[in-house]
Every structure is written in C-alpha cells, then in structure tokens.
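Complex shown without one protein chain; remaining protein chains in place.
Going in written order, the chains are labelled A and B, and every chain counts its residues from 1.
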Amino acid sequence: MSVTAQSTKSNPFEAERNGLQLRRSIVNKLSIILTGFFAICASLFLIYLIGYIAAKGLQFINANFFTQRPRAPGETGGGWATALQGSAILITLATIIGVPLGMAVGIFLSEVGRGPFASFVRFLVDTLTGIPTIIFGLFAWVLIVVPSHSFSAVSGGVALGIIMIPTVARATEEVLRLVPNDQREASAALGATHSRTIMQVVVPAARSGIVTGVMLALARVAGETAPLLMTAGGTPFFNTNLFHQIDAIPLRIFNFTLSPYQIERDQAFSGALVLIVFVVITSLAVRWATGGFKRRGR
Amino acid sequence: MQELVASEGQSQAEIAIDIQRLDAWYGPSQALFDVNLSILPLSVSAAIGPSGSGKSTFVRCLNRMHEEVFGARVTGSVVIEGVNIYAPTINPIYVRRHIGMVFQQPNPLPSRSIYENVAIGARINGLAKGRALDELVERRLRQAALWDEVKDRLSGAPTQLSGGQQQRLCIARALALEPHIVLMDEPCSALDPIATLQVEDLIRQLKQHYTIVIVTHNLQQAARVADRTAFFLSGHLVEEEATAEFFSHPKQKETEDFITGRFG
Partner (left out) sequence: MEVPVATERNSIQARSRAWLRASLSQIRVQARRPGDFAFRVLLYLFVGIVLVIVLGIGWVLLSSSWPTIQQFGFKYLTNPAFDPIHNTFGVGPALFGTFFTSAFAILLAVPLSVGTAIFLTEFCPRRLRFPLAFLVDTLAAIPSVAIGLWGFLVFAPWLQQTGEPWLQQHLGFLPFFQGTPYGVGMLAAGLILTAMILPIITAISREVMVVVPVSQREAMLALGATRWEVIRYAVLPYGRVGITGGAILGLGRALGETIAVTLVIGNQATPPSASLFQTGYTLSSVIVNQFGEATPGVFLSAVLEAGLLLLLITLLTNILARLLIARMGRVGGGLTA
C-alpha cells in the first residue's frame, strides 16, 4: 500500500486492456445509443402521427368544413358544422356542471376540510381520475338515456362534466394552497368572515391558476369519445334542443372511421386534425401559463 | 500546459500529488485561483477556510469530480504518480477509480446490503469474485474499524447503521479499490462528537498506508489529525505549512485572523 506504485504500467490511470474494461466501455456507449434511439423513436412517432393526419386532413379544411352540415356521400359541399356546434354545446354543459363542483371540492380540500373526512374526499376524487371514461358514459347512459329512450346533449354534458371534476378540483386545490397565508390573515384582521375571505380574497388570487386547470380539463374532455357514444348519439343535423341527440367532433371521427365510404373516411382525418389542433394548443397554452417549460429543468 | 509527466526535479516518491497553476470555475464564476501545492505521501493534509473559500472545490479537483457539475471547468495540472490526471488522454473514470473519496453526508447505497456497499467498487472493476471478494470486504471493514459491529448483519441494509457507522462503511467502500490517495470532504460534519473522534482515530491509523487529504471547517480537527494544513480564502491558497507551525506561527495576516476567529 505504499506510494511507490506497484503498477507495472507507466501510466496507472489508464484502463487495463482486458475484457472487463472493454465490456464496461461498450455497455456504456451502447446504453447511450439505445436509450437515445428509444427517445428519438418516441418523439418521431408524434411528429409522424400529426404530420400524417395533417397531410391527409388538410384537403377538406375549408369554409364548408366549418359552416355546412354533413351531406350524404356523393353530394358535395358537406362540412362538420354540426359536430363543431355540438362539441361546443357539450363542452359548455360540461363546464357548467364540472367547474362549480370541481371548484367546490378544491376549495373544500384547501380551505375548509380537516381530518379523515377530507382525506376520504380527496381519495374518492383521486380515484375518479383513474376511471376509464366509458364508465362515466355507462353511468349517464343508465341514468338518463335508457329511461328517456333517447340520446341527448344533457346526458353527454353530464358525463363530460363528471370527467372534468377531478382535474378542476386538483388544480383548484393546488393553486389555492399556494396563496400565502398572510392574505388570509390580513382579510380576517379586517373583519371578513371565513367565506368572504375565501371567495373574495383567496380564490381571486388564485384565479389564473384555476382558469388554467379548467382549460386543462377542457382539453381532456374535448377529445373524449367513449362517453359520447353512449350519450350524445351523434346526428347530421343542427340541434339546439338539449334533450335530443347531438353531434360531436370525436363522435363523427369515430363513425366516419368505420364508414364504408372512402370520402367519409378521408374526412375523418380532417376532423381529427381539427381536434388535435384544439387539444394540443390548449395544452400548450396551459403549459405556457403555468411555466411548465421552466419547471421541467432536467 | 497539460503535461503527462511529472515536473522536473522531483521524484515520484517524494510528492504524492503535485498541483500546479490550478484554476477552477463554476460556469462563469471562478472558484479557484492559481493554486500551487505539493501533497506529501503517507500524510494527512488538511484544507481549511471559511464557507465558499474553495477548499471543497480544490479537493474535488484532485479526483476530477469537480467537472461533473454542469458548466464546471478546470485548468492547470495535477500530477499523481508521474501522470497529469488532466491530460487530454486520461479518462476521468480511471482517475476516480484509483483515488478514494468520502463525502460530507455518509452516502451508502440504501438499496444494497452492507456487504454489497463495500463490494460494489470491486465488482464493477473486476477486482475480486466469490471467496476473494468476501475476504476483501472483511479486510476493508476491519480497516475501517467496522467489522465487529456489522459482521453478523452483512446482508442487512446500511440504513440500520448509525451516522458514524455509515461513514466508516463509506470509508471501507473507498478503501476497497486499493487507492493510494483518499480524499475526505468534511467527513465528520454530519457526525456526533463520539463518532467524530472514532473517524479521526481511523484517519490517524490510515495515514500509515494512504495519503489523505481532508477538508474540514473545524480548526481543532485540523490541529488534531493533520500533518500539514492549507488555508483557502476566496479561492486563493493563502498559506500552507506543517500544522504545528501553521497554528503557532502563521505567516499571513489573513491566516492569523482566521485562526484567532476574527472572521469565518
């Protein structure tokens, strides 16, 4: 163990030329190449997918697409206006149902709830996120569609609204927790009641975060197909009666995908393109707003 | 600038680590300025100084750990056994393999057993297998004065051990690779006083076989264990001297101020 080195090499800091060191070096380089390959494949797949859908879908994106209702295959000039209108109505309904309920849960968990009951609520709401969305469709189907013998916008809105609840609740709770306590204390010191403090001081302070959470939920819900299959039903006609069938973009995409008519199958790509653009842009906006780009430092 | 061979006039046996014109950066900010120092073999050298003085950075430059930080940079030469470890042909992996390091916070791998923690270095470098590996592990644990305390639970988790025991485990792990030089970055900072004394005893025993460089913020510790002491201030090496002389007759005013507690 003395310093007069026992190594017989001139340079003790060189790799020994044996199988083990060679293997270590190869494995190391291989791991970089292999993992890099995986990462590039995953990223390239996304680019390919969006690119393909865009390439096939752009041909039908014109004024008709946004203004005309679908026409029978063979007729020209059809569009997806019914689906756009239907999706808009459904999303609005979902927001009306999902946002107040979700915010209430979020406010409860952050400001009011204590102890085992709050944990129970949080647990239940968290389980909602893991449930496949078709279950919500089934739920609304059994409760509304089956007894009323008809598809309806209302049932679709209910299903989608329930899907929104956990996303809105979690975002609300997180953002409310971030509001510094001195704001609550200052409000209390001014004599405000607990409820006024929450609704007029804390929640407004967290307003942008809550909006972001709602947008995230919207993006998620806009692309949902399974629950709508069983509730909204789809239709090629404009419809503002909430108790009748209503069209929606994901529904139309799904049905057109399975259509025997080539022209409808081609149009499905256009619908998918519009949907992807909406969903991806909304997600991007959310990420940008929350500084998600900065947070992902590594 | 980056020479492979030792500077002239010195034989390998007289200087264990020869540091010349060492500069180090964290990104744009410089942490070490023109450090020149010779570390003698089979001795304990202490690097002391206030927080941020660069003493840790200095020691981490000796086994090329500093450059693992993103944006870090080193220039100058560090010659060990006739080789400048910063020469462009040298792979830092083999530098680190031949120099042991013990860290401020004991950092055994929690997912591996006590035995495996000592053996891991030997395993990946193919030093020993099977029975020979068992013997190696036992030898190093004895050397680290830990064998009797763990010999019945070698397959247990290192998290069961106390802080002092974990640190001795880390020392055994570092010794398993048969280094000539052992670097210690404030090895006792996270330990209670009794464990600290145990580790200091260990250091005194180890210096019979190894060249030890230790960073410490504790002046008394430097006085207790080190043969030579180096004082760093704001990235500069202010003074380096045999410990007794260093503490009784400091030559620089900053050294004296630091020792007497006027700052730091």
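Here, a residue touches a chain if its C-beta (ideal position, glycine included) is under 8 Å from a C-beta of that chain, and two chains touch if they have at least 3 such contacts.
Since this is a predicted model, take the numbers as computed values, not measurements.
J.: Return the single residue from A:160, A:229 or A:246 that touches the missing chain.
T.: Within the whole complex, the residue contacting the unshown chain is A:229.
J.: Looking at A:138, A:205, A:242 or A:263, which residue reaches the missing chain?
T.: A:138
J.: List every residue of chain A that touches the chain not included in the displayed model.
T.: Residues of chain A in touch with the missing chain: 24-25, 27-28, 31-32, 34-36, 38-43, 45-47, 49-50, 52-53, 100-101, 104-105, 107-108, 112, 121, 124-136, 138-139, 141-143, 146, 162, 165, 169, 193-196, 198-199, 219, 222-226, 229-230, 250, 253-254, 257-258, 265, 268-269, 272, 275-276, 279-280, 283, 293, 296, 298.
J.: Could you list which residues of chain B touch the chain missing from the display?
T.: Where chain B meets the chain not shown: residues 63, 65, 68, 70, 93-98, 100-101, 103, 105, 107-112, 120-121, 124-125, 159, 170, 173-174, 177.
Just so it is clear, only the chains that are shown with their structure count from here on.
J.: Provide the C-alpha centroid distance between chain A and chain B, rounded to the nearest whole angstrom.
T.: Those two chain centres are 51 Å apart.
J.: Can you list the residues on chain A that touch chain B in the complex?
T.: Listed in rising order, the residues are 1-5, 7, 10-15, 18, 20-21, 24.
J.: Would you mind writing out the residues of chain B in touch with chain A in their complex?
T.: Against chain A, the touching part of chain B is residues 4, 12-13, 16, 41-42, 80-83, 85, 90-91, 93-95, 98, 124-126, 178, 180, 209-211.
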